[in-house]
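Here the complex is missing a single protein chain, while all its other protein chains stay put.
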Amino acid sequence: MCRWFAYIGAPRIIEDLVYEGDHSLSAQAMHSTKAKLGVQGDGGGLGWYSKSSEPGLYRNPGPAWSDPNLRELSRHLESHVFFAHVRASTGAPNIFVNCHPFRNGEWLFMHNGQIGDFPILRRDLEKQLSDECYQALQGHTDSELLFHLMITNGMKKDPKAALRKTVKQVEEARLKKGIQDAFRATFALTNGKSLWALRWSSDDMAPSLFKQGDPSSMLVVSEPLDEDISKWQEIAPNSLLTFDRKDCGTVEEELEIFL
Amino acid sequence: MCRWFAYIGAPRIIEDLVYEGDHSLSAQAMHSTKAKLGVQGDGGGLGWYSKSSEPGLYRNPGPAWSDPNLRELSRHLESHVFFAHVRASTGAPNIFVNCHPFRNGEWLFMHNGQIGDFPILRRDLEKQLSDECYQALQGHTDSELLFHLMITNGMKKDPKAALRKTVKQVEEARLKKGIQDAFRATFALTNGKSLWALRWSSDDMAPSLFKQGDPSSMLVVSEPLDEDISKWQEIAPNSLLTFDRKDCGTVEEELEIFL
Amino acid sequence: MCRWFAYIGAPRIIEDLVYEGDHSLSAQAMHSTKAKLGVQGDGGGLGWYSKSSEPGLYRNPGPAWSDPNLRELSRHLESHVFFAHVRASTGAPNIFVNCHPFRNGEWLFMHNGQIGDFPILRRDLEKQLSDECYQALQGHTDSELLFHLMITNGMKKDPKAALRKTVKQVEEARLKKGIQDAFRATFALTNGKSLWALRWSSDDMAPSLFKQGDPSSMLVVSEPLDEDISKWQEIAPNSLLTFDRKDCGTVEEELEIFL
Partner (left out) sequence: MCRWFAYIGAPRIIEDLVYEGDHSLSAQAMHSTKAKLGVQGDGGGLGWYSKSSEPGLYRNPGPAWSDPNLRELSRHLESHVFFAHVRASTGAPNIFVNCHPFRNGEWLFMHNGQIGDFPILRRDLEKQLSDECYQALQGHTDSELLFHLMITNGMKKDPKAALRKTVKQVEEARLKKGIQDAFRATFALTNGKSLWALRWSSDDMAPSLFKQGDPSSMLVVSEPLDEDISKWQEIAPNSLLTFDRKDCGTVEEELEIFL
């Protein structure tokens, strides 16, 4: 179980979201309120958009709370779309290629959750990757595989359809192998202009997901970044949120049932 | 606040003490029961004695729970004296030179606790180091400095006297600068034949210290390594324990009031 | 192109082989004489046998010359079979799972060389892995894959046959895809009792391989570990060497044409 936040809106610096207060992402890395393990000390990462169409990526396998470079970047980078992630490994080793976000072309993806009994399912799911996506894998996490299944499934043309197809693919693989352990996940996906956030579980225990914001800026988070719970709105399980940042800078939002 | 254990006795492998159960040192690194911060994710280390008079040292600034090399070494090294340590930084950066144990010649030292307002006191204390010890410093922690003050104070000839002189030196420096924050510490010190363990605080909140064992093997620990509390004996504050491993292999123990 | 040495014989400490002189393995890491890139700064590793049937493993993605733990271990570990390796990446990222040696049960493997156009061949080759071996992969190097192909091909029962089958498998995959770039390699393989060393290339440019020793101890190396070239015997290309350490401690040696 990991913790993440995704930001879309007016260009901003994200240092306070990562480092200020008892519920910042870095504080959650050490003491999360809602995550099962409580400690997310297995890596941290940032993705951001600058002038280039391809986003920038920073990933480090050490704990976010003691990473001087993560602190520097969160203070000095300014962007209209930010992804930030702290990782609690569910088995895969502590190496930067297993850290989030993942990038492909102009796209970023990050993830919290787990595919139950993933080692049993991995080979079947990797068979369904395009050759290009199979070659692009750098690690062996379910997160990186989910992203590449989505790419194989046409994400760059129709992200919502690709999300649905990918989740179904995983559910079918679980069914085929008779896996009991659930597939639980929150996803954040962006191309720098739109942002999609999914809360999903194959059972009734979907990982938490919240949002806060207005038409000028929107945050989606694994758990609230401060104590003022009333300011955060919980996303219902089985929901897909879409945020579009219009040329005027306004963020439009759409909520739909996922499956 | 860090967690550590020290072993002296019949040669053994230490893997179980580091990795087995909910209270092993690695488990304490993620969820300590008695340490203030709860998470000791800022490095791990081992010291051990083989045929060479100089002990071996392994230190890594990453969390113990995800360090594959620490796991390998705790499984494959066999020794009659082991030090193992997981670190929670009290400010100094996450680099291997700040990780415990510290070594000088045939001596090993490790530490839990903190000198209150250490940054204010550091220069005064470093002035009291011999030139040789000043040159030998690799980092800037209070732990490494305490060890080098002890060496300067004649530790290799009379370790108990050096321990007392060093603690007094720190207390005098605190007094001189009017520092209110306490000096709280547990120390483990060894030359591969004898082992000294100190529980000290300048106030009445000394960090916890326990022991368990018999004449063939003895463990001293920051906190119990399993749930069976009855098997662990708490060391009183302001106590200095000495363990001598005789040529026959028997470990003799002596307890004295420290100051 | 990497550099490695393998030792079998009377139990010994390997520090001098890794650190002494201008041609030690650590010196080769910075300035190799025979390797194409010249610098092998992409990781270092050790494998060794202690009392346990499973060998110990130490791997670190940083340069060998600045790794304090590698130095400690090479000074303090004593073993009758040692593998030591410094890595120059041919593309795969600098993470410990891509470092040599690789281990499976009681077996160790390390490798120098490259499968030409490996990214194009990887998927076809991975298809030929058993499910168990597919699951066991931690990285994406040709080296780790070669080891798992050998395991799939029955290495634990008949290592020589598995070596031959695996090299043929790679050559067939190259042929099938019309790959021009050669498959060049030296392999070291051991189960702690016997050691196999292979020098192979699909063209006439096999990576260098040398040996030195006598019935009490044998070294196989990528390139000589000192300047006294006359003491090192070059292994002919397309040769497979087998070293058996008998119960009396004597190392018996056999040389055969590989394919």
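Per-chain residue numbering starts at 1, and chain names A, B and C are given in the order in which the chains are listed.
Heads up, the rule we're going with is that a contact is a pair of C-beta atoms (placed from the backbone, for glycine too) under 8 Å apart; a residue touches a chain by one contact, two chains touch by 3 or more.
Since we're looking at a predicted model, the values are computed, not measured.
K.L.:
Can you work out which residue in C:Gly41, C:Gly116, C:Gly139 or C:Pro159 touches the chain that's missing from view?
P.N.:
C:Gly41
K.L.:
Out of A:Glu78, A:Asp131 or A:Asp244, which touches the unshown chain?
P.N.:
Selected residue, touching the omitted chain: A:Glu78.
K.L.:
Of the residues in chain C, which ones touch the absent chain?
P.N.:
Residues in contact with the chain left out: 30-31, 37-39, 41-42, 61-63, 65-68, 89, 93-94.
K.L.:
Name every residue on chain A in touch with the hidden partner chain.
P.N.:
Given the touch definition above, chain A has residues 48, 50-52, 56-60, 68-69, 72-73, 75-78, 96 touching the missing chain.
K.L.:
Which residue numbers on chain B touch the omitted chain?
P.N.:
Where chain B meets the chain not shown: residues 93, 95-97, 119, 122-123, 131, 134-135, 137-138, 140.
Criterion: only the chains that are shown with their structure count from here on.
K.L.:
On C-alpha atoms alone, could you tell me the rotation angle mapping chain B onto chain C? Nearest 5 degrees is fine.
P.N.:
180
K.L.:
Would you kindly tell me how far, in whole Å, the mean C-alpha position of chain B lies from that of chain A?
P.N.:
40
K.L.:
At which residue positions does chain A touch at least two other chains?
P.N.:
Correct list: 93.
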